[in-house]
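Mind having a look at this structure? Questions to follow.
What you see is the complex with one protein chain gone and the rest in place.
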Amino acid sequence: MKSNLKRKTTFDYINSALLILIAIIGICPFLHLLSVAFSSGNMTSQYLVSIYPKEFSIEAFKEVFQDNRMLTATWVSVKRVFLGTVITMVLTILTAYPVSFSAQEFGARKFYVTFMVITMMFGGGLIPCYILNSRLGLINKIWVLVVPGAIPTFNVIVIMNFFRNLPSSIREAGMIDGANDFKLLLRIYAPLSLPCFATLITFCIIGHWNAWFDGMLYMRNVDLYPLQTFLQAKIASISNIKSQQKVEQMLLVSDRSLMYAYIALSCIPIMLVFPILSKHIKSGLVLGSVKG
Amino acid sequence: MKHMQSPKKAAWRILSLALILAMLFSFPAMAENDKALEPYADPITLSMIYEIDVGVTFPEGDTIDNNVITRKYTEMLGINYDLSWQVDSGSYSSQLDQAIGSNVDLPDMFMLNKRQMYQLAQDGKLVDMMPYYEEYASDGLKSVLGFNDNEGIESGMIDGGLYGLPLTNDVGDGASLIFLRKDWLDALNLEVPSTLSELITVAEAFVENNMSGRSSTMGISMARDLGFSWDVIANAYGAYPDLWLEDENGELVYGSVQPQVREALLAAQDLYKRNLIHKEFAAQDITRLGGYVARGNLGILIGPFWYNNLYISSSFKANPEAEWIVINNLCLNEGDTIASRAWNTTYRWLAVSADCEHPEAVVKTMNLWYEMWQGNMADWYWGLAMSDEYYDTDLKYYSPIFFDPPLKNCGVGLHLREAFATGDTSKLNPEEMNAYTKMTNPISEASYKASYLTWYGSFKLLNETYDTFVYTKFRGPTDAMFSAVEATLDEKEINTFVRIIMGEDISLFDQFVKEWYADGGTYLTTMVNDWYMENQ
Partner (left out) sequence: MKNASISVRLGNHIRRHWQKHLMMIPCLGILILFNYVPMVGIVMGFQNYSPSKGFFGSPWVGLDWFKFMFNMSNFSSVIWNTLFISILKIVSLQLASVIFALMLHEMKMPRTRSLVQGAAIFPNFLSWVVCAGIITDVVAQDGMLNQIIHAVSGTNISFLTNPSWFIVLLVITNVWKDAGYNAVIIMAALAGIDPNLYEAADIDGATRMQKMRYVTLPGISQIVAMLTILALGGVMSGGFDQIWNMYNATVRSSSEIIDTYVYRMGVNSGMYSLGTAVGLFKSAVGAVLLLLSHWAAKKYAGYQIF
């Protein structure tokens, strides 16, 4: 590998060219998005814009900026991401620790694991969940978006496997009579698992940022919609032309530019954190656990 | 199948139309019922699910529950509205379904569709509004909601009770019109077509002479849901897809499986073969077709009056040369008469919860909306709408509920044309005056052309033809099973028809008919006829 680091062959050039091409194709849709958002309504309604803006215009963005609901929704999403990530991480780590011991070491492990696995397979469906959440008074509360799904079994498995692969001497310490598990988790396990946590935090952030369905179900006020729910409703109402009452409203605001301006702006927060988050995806969480 | 009416029904129909016209044209309509707008001494609160619309803005400090319109309701009626349950129009129906299925408490009033209404009425969650409607509805409101043989009211009836007050729409909302590029006709020295075959000749000429001057010119618009264009072809052949019609035995049969549809499909298939329907129409929705209209690739657009505002106006904007005219749905041969299919004017109802303490307040709300929109308070409403502060907003979204009298726009058009002919604007009501001003003082050439096409074209035609429209005869309740089966069969129907138009053998239609009955059509037919026997 090292020996041919310097020498570039035809293969390298072709390979690099192909990859760059793939990358460009991959971001084409986003270029299209931006060019439509920055084009005049006249051009976009004729479907004449593809990869660069025509009749450059920022009217669509001006209109989006006038829509306070966009900002409100972004704020709801930020709150959701923060709360959701903190709650999920704390609870997942707490849950993963006990089950990372083998059945010999911790006799109740099997019970807990079975208990979790069953929830992966069966669920009651939307209606019973809705009844439950409304009885609990969670409708319109941000907690309904972060608490019911606070312990994703997948995340538990990932952390559990990471813990399992820590050197066995560390684990054995946990088996000593009267060992303080909380101390052990906090002082020894956690510092060693930071890369794994970072990856899962990234997952949580992406997951909560992108979730839209629960917001649509449980929020009875548009001002409480998270951003993606807001966008989904927006896109649905713009493209749902057959319903008759939409017509006059469409005359006022409808424009593909407008819709794209909404989408483009909604991507900004995630683009800001993308460089930081994308680094943590790379920490090889699955690999760590395969070794064992 | 002929569209027949019993003489009794026809008489009733004429009578009710005359009544409605009298109502509408005798300005201002008076609320003779003194209970209609009687205010509550102690203000009450009505809660509701509010369908919030994108693009509605309020002046500083105002909100959806507290704005110039809601304050008027409170002032006049003593009713406050709790609009804290707001749903975006995109997810309104889903969220309501979820709430219904979970049996959660519903607010005092909300809009719903037929299936939702049936479900809730069966569960005893709704109030029978008939007594309240009869006691409190103003004459103006009754004339609006009773349009077309009481269509909206009758569809809101389940087992003799009225469980939903119809929120009516314009009579022309679902009626096909044909929009044509007049400048292309003139350039080719062609007459305005008066039969379907002449229209096809025109389409052929447009395509052959490549009138767009671009890479391609398309013949007749057709979108993937078939929609209005398919209606025009089908109606010319006496076929009425999607409607329940009476056959010679007095039973209701489904329009899409009748032999006339076969003929119409063959005709459409022929158009496709001759390249007069776009080769890839199955991939195009109406917004795409709108793009072709704007770009000038398409010179024949079939659709209802509001396509003018949505698509034709962008053609006016993009191309100052473009001239459009609108003509009525065409018959097959010279001398025939044509009866166009139309959508029912009601597809959503306003239901009142069984827990509501003041069901009559809902009727009063509707009364007041009618007065503001069309009746005694129209001066106030339209004065406000024309004021600088609200000129750019559509004030009806400020109201907790709104509905359109089905014949309102026909009347506006009629009076507007009279006023332009005589120069006398004194008879115009405020809304008409508003339209008049917008035409005499248009913001652009394109906007003038679009308005002209609406009031001198579409609504002139609709005013002449609306009483010949063919509606579905089935107005009964639909339960979940009914609508699920209906939805599945509808999808199958569209997919089959698209395949046939695109060239598959017509025997596919015969197979479809068989499968339609086998996959639930028989069940639908039984349900529909059971209702029809009881309620005819």
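Letters A and B mark the chains in the order given here, with residues in each chain numbered from 1 onward.
As a working rule, contacts are C-beta pairs under 8 Å (C-beta built on N, C-alpha and C of every residue); 3 or more make two chains touch, one makes a residue touch a chain.
None of the values given here were measured: they were computed from a predicted structure.
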In the full complex, displayed partners of the excluded chain: A, B
Candidate in contact with the missing chain, chosen from B:A480, B:I506 or B:M533: B:A480
Residue of B:D183, B:D225 or B:D394 in touch with the missing chain, whole complex considered: B:D225
Among B:V257, B:I494, B:V513 or B:M527, residue touching the chain not depicted: B:I494
Hidden partner chain, residues of chain A it touches: 1-3, 5, 8, 11-12, 15-16, 18-20, 22-24, 26-30, 32-33, 36, 47, 50-51, 91, 94-95, 97-98, 101, 106-108, 112-113, 115-117, 119-129, 131-132, 147-151, 157, 161, 175, 177-182, 185, 206, 209-213, 228, 231-232, 235, 256, 259-260, 263, 266-267, 270, 274-275, 277-278, 281-287, 289-290, 292
Interface residues of chain B (partner: the chain not displayed): 93-94, 97-98, 100-103, 115-116, 119, 122-125, 224-225, 280, 282-284, 288, 291, 480-481, 483-484, 487-488, 491, 494-495, 498, 515, 519
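In this section, only the chains that are shown with their structure count from here on.
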For chain A paired with chain B, centre-to-centre distance based on mean C-alpha positions, whole Å: 41
Partner chain B, residues of chain A touching it in the complex: 42, 45-48, 66, 126-127, 130-131, 134, 139, 216-217, 220-223, 225, 230, 232-253
Residue ranges of chain B touching chain A (in the complex, touch as defined): 52-55, 57, 84-91, 94-95, 98-99, 101-104, 169-170, 173-174, 225, 286-288, 290-291, 294-295, 306, 309-310, 314, 317-318, 347, 394, 397
